[in-house]
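Left out: one protein chain. Kept in place: all the others.
We call the chains A, B and C, going by the order they appear; numbering starts again at 1 in every chain.
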Amino acid sequence: MSAANTFGRSFCVTTFGESHGPAIGCVIDGCPPGIAIAAEDFRHDLERRATGRSRFTSQRRETDEVEILSGVYQGRSTGTPIALLIRNTDARSKDYGDIALSFRPGHADYTYWHKYGIRDPRGGGRSSARETTMRVAAAVIAKRYLAEQHGIAIQAWLSGIGPYVPQRIERGSVEDNPLFWPDPSQLPEIEAYLDGLRKSGDSVGARLSVIAENVPVGLGEPIYGKLDSDIAMALMSINAVKAVEIGDGVAVCGQRGSEHRDELSAEGFRSNRAGGILGGISSGQNILAHAAIKPTSSILVPGQTLNTAGEASELVTRGRHDPCVGIRAVPIMEAMLALVLMDHVLRHRAQCGGVPPQTPRIAADPFNPETH
Amino acid sequence: MSAANTFGRSFCVTTFGESHGPAIGCVIDGCPPGIAIAAEDFRHDLERRATGRSRFTSQRRETDEVEILSGVYQGRSTGTPIALLIRNTDARSKDYGDIALSFRPGHADYTYWHKYGIRDPRGGGRSSARETTMRVAAAVIAKRYLAEQHGIAIQAWLSGIGPYVPQRIERGSVEDNPLFWPDPSQLPEIEAYLDGLRKSGDSVGARLSVIAENVPVGLGEPIYGKLDSDIAMALMSINAVKAVEIGDGVAVCGQRGSEHRDELSAEGFRSNRAGGILGGISSGQNILAHAAIKPTSSILVPGQTLNTAGEASELVTRGRHDPCVGIRAVPIMEAMLALVLMDHVLRHRAQCGGVPPQTPRIAADPFNPETH
Amino acid sequence: MSAANTFGRSFCVTTFGESHGPAIGCVIDGCPPGIAIAAEDFRHDLERRATGRSRFTSQRRETDEVEILSGVYQGRSTGTPIALLIRNTDARSKDYGDIALSFRPGHADYTYWHKYGIRDPRGGGRSSARETTMRVAAAVIAKRYLAEQHGIAIQAWLSGIGPYVPQRIERGSVEDNPLFWPDPSQLPEIEAYLDGLRKSGDSVGARLSVIAENVPVGLGEPIYGKLDSDIAMALMSINAVKAVEIGDGVAVCGQRGSEHRDELSAEGFRSNRAGGILGGISSGQNILAHAAIKPTSSILVPGQTLNTAGEASELVTRGRHDPCVGIRAVPIMEAMLALVLMDHVLRHRAQCGGVPPQTPRIAADPFNPETH
Partner (left out) sequence: MSAANTFGRSFCVTTFGESHGPAIGCVIDGCPPGIAIAAEDFRHDLERRATGRSRFTSQRRETDEVEILSGVYQGRSTGTPIALLIRNTDARSKDYGDIALSFRPGHADYTYWHKYGIRDPRGGGRSSARETTMRVAAAVIAKRYLAEQHGIAIQAWLSGIGPYVPQRIERGSVEDNPLFWPDPSQLPEIEAYLDGLRKSGDSVGARLSVIAENVPVGLGEPIYGKLDSDIAMALMSINAVKAVEIGDGVAVCGQRGSEHRDELSAEGFRSNRAGGILGGISSGQNILAHAAIKPTSSILVPGQTLNTAGEASELVTRGRHDPCVGIRAVPIMEAMLALVLMDHVLRHRAQCGGVPPQTPRIAADPFNPETH
């Protein structure tokens, strides 16, 4: 990472663009050559992230058509920078005119204004989650490479919303409902809960989980480029995330050493409390991470705030917003994990490309619903 | 950050050294000139981190005498790289001879060996927490600069150990007990608990909290250099940390938007659930972060494992270890937060040094023991 | 610099795009907020760089209309990434169809193909000097900031072409002729020479010089971020450059110490053989650098080469090319020096922003035509 808007060191993704500016985009530098890439490849994940997908997300309609500006020739990456562009087509800036001079509580308005002395207030400008569109787009390429070269598969889901936690994890059903919820039996109750929340003009927090399967042993660079450090940084950089956990996460505080350590038998690891990372390096087990996302602060409930002149005022955030921003963060979780893994696959090859591969012992590591 | 063993982008700390090698050390590059630095300045924090401080930490005696090799002239930093060196004086490598061919469960042995094809098994080599000594040393300089230039004060404490959570937070008493525990009334019970744990040869996890006061508004670089992202990366890079929380952390999952957002009045912010960071930029409120640390896996309870030949075996980790590694992590938490803030103070100056300062509104932000 | 297509560490410019792809563009990250920026500001320097300006440059007509996609609000930079886009409007790819399978001698075709296993042959793809358009565009912002904040002025000119060297340096006349030549008395002869060269289908090399005036003392970071090292890197990264000189450059080989060292009197430096840089740090004197540019290899004179199948063949490079690419490199020289200085102004502020300014002694440092 060299600059604040670039993610990754070998697979470097630089994003740009404001929520209501002319366009958003990204430049992917360091991409291996020869990867098949077409504009339509981005559609699936961008639609999963898009607003307007159900009544539980903002009603802004983003068409999100990706244009490939460079780095791809005859359908293949050439090793030069890949630039992706999406025009902002449904930006209703007038919705935000009244907040140009006020700081929305819980938002970045106050801090951007103090840091830069100037800010683009339209739709949150650069601090809008609109930026994450490009993370998802860039990660489409990473996911494809990881899948083709290593068989790595990445999946995220909602593992908590307000008072609800799934009673069981049916990963196969996650994509069947607009909430990415893994326990179908709870859906009617949760949907009713969210409808009530929406009517009250309020919002709620969420917890998300993401898993990566078939990750080779050896990814991650101690000490300050540990795989889990980079995952923590990547997930915490997602808008509204306030906590990141690896494996058993916060629960380790109450565990004993004899209980936590993952023992090894001839078949391989006997448990996976570590979440697939030991000493900052992938162990070959499934990587499992979680994030807690705060409730969106853009709600209809009036709030006390200040304006740029320093005067107190009351603000209602109109416009189109999500009752639970966590829902749309599911593909973003996958994207950030994919970008971290992609970066580390290349970084590992740089330093250790000549090390003879050594077969890890990974016992059957079925997804363990207990701990997630 | 350019390489895995370097932390920071403007205030760059590169550490080196193995637990039982000749020495550990660090190089601090980008340090502002003119800071008063003497060898004895490092003593206080290094002793707080040192083993052998009480019966609750490893009995290895580390004297940890810092030698300043460069970058300081007539007692002041010159702007050139500051190299610090500590010789390893009490490394009993024979203690670890029997584990050279086995992978200790829960340790980095297995992953280092697979990644590099070679590993230094003595005392955990590079993956030992011994490395954190140099983080604490480097942070002594950062803490001084932050205090002198901005009045920033940083303090960490233990906010959870096994089944215990403090009932009240008396920050003034934290340094009065070897556990860095903020609720003196619980100390007898916890000490008895730890004694029992030690006798059983087992270990336990912990939770740590760290606060930074008087942080100026405006630190942090969206999107991928957010202040909270960098704190997450920094704290997750500490050995054994499995979760990082900012402000209300994992609790935000169950909060409503109207409850979470920190409203603003003419006096300033009315609460601090965000932990002092909004949109990745410091708000001027206190920064509050937490980490969950797993129980050390080096315990006397025998565990099943594999050796480098792929054969199953049973292992008992002898040597000198801590029943709760979280205790010694208290000064490391402070160090990592100091390094992040120091780096961002310089980075902010680079980009926004010419922005006219704008007075933030910070209401009295007394430490709120409820949420920590 | 984090990735190969990013220039700078604090003022980071990432460029993308192929010569005959849909567009070229750049992302500027780390730009100070508050700088006035409008689309028309880019026009002047882009026209100076553009082809089709005279009969001595390629007849490709590039309109080079810059679209600002992000990072500017109400005419001012906001501190977020500034993305600039130029559509490629006059790309006649058919001109290059016949060379898709052959490696043009002296070009990057051969090396790109071997490195990446794939290449975009249209117009040279990424290796085309078309990429430098975005360097010039990004530098427009840097030049403005340097001028407004420090009064820094940057000017380049042609200081050699084939057998010709200027007999005197009239910097005021450089912009009055399409060759950026500083000695008007030689123009008729040089123009006749170039006409003859063009008719013969051949090309010739050139030497360029660039000066920066009013540079503050203190820019540059020893050891590996020296100001002259970064200038060398920056200028050598310009297409076709084969040598970089600072101050007296290659002539120092024959100088004595008593002759070379710039002595200091009470009025300041008495000469400027160093080119304004001592120990990698600007001295406050004018910075003076030079580059040697090879003759373009795209000529009508047939050349022996290989094709991708490894067979020998003869190739004539048709299409639209420049008899002396050095001419158009004049604004690129200015751009790269501006980007280096801009980056170092911010970097210096990061580390040394708190150092009390100390008045340098700079004697009148009139441009010295003798040595350039």
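Rule of thumb we're sticking to: a contact is a pair of C-beta atoms (placed from the backbone, for glycine too) under 8 Å apart; a residue touches a chain by one contact, two chains touch by 3 or more.
Only a predicted model underlies this, so the values are computations on that prediction, with no experimental measurement involved.
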item	value
Absent-chain contact - pick from B:24, B:46 or B:138	B:24
Full-complex contact with the absent chain, from C:20, C:49 or C:107	C:107
Of C:115, C:199 or C:318, the one touching the omitted chain in the full complex	C:115
Touching residue (missing chain; options B:119, B:207, B:226 or B:290)	B:119
Contact residue for the chain not shown (choose from A:32, A:182 or A:323)	A:32
Footprint left on subunit C by the chain that the document does not show	1-7, 9, 15, 103, 105-117, 126-127, 131, 160-163, 197, 202-207, 217-218, 220-226, 228-237, 242-266, 270, 274-275, 277-284, 292-299, 301, 303-306, 310-312, 348, 352, 355-356, 358, 360-361
Hidden partner interface residues of subunit B, rising order	1-6, 9-10, 12, 14-18, 21-25, 27, 29-30, 33-34, 67-71, 73, 76, 78-83, 85, 112, 115-120, 125-126
Subunit A residues touching the omitted chain (full complex)	2, 10, 30-34, 79-80, 149, 222, 346-347, 349-355
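Assume only the chains that are shown with their structure count from here on.
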item	value
Self-contact between copies subunit B and subunit C, residue sets same or different by half	same
Chain separated most widely from subunit B, comparing mean CA positions	C
Between subunit C and subunit A, distance of the C-alpha-averaged centres to the nearest whole Å	39
Distance from subunit B to subunit A - Cα centre to Cα centre, in angstrom	26
Centre distance in Å when subunit B and subunit C are each reduced to the mean of their C-alpha atoms	45
Contacts with 2+ other chains: residues of subunit B	2, 222, 352, 355
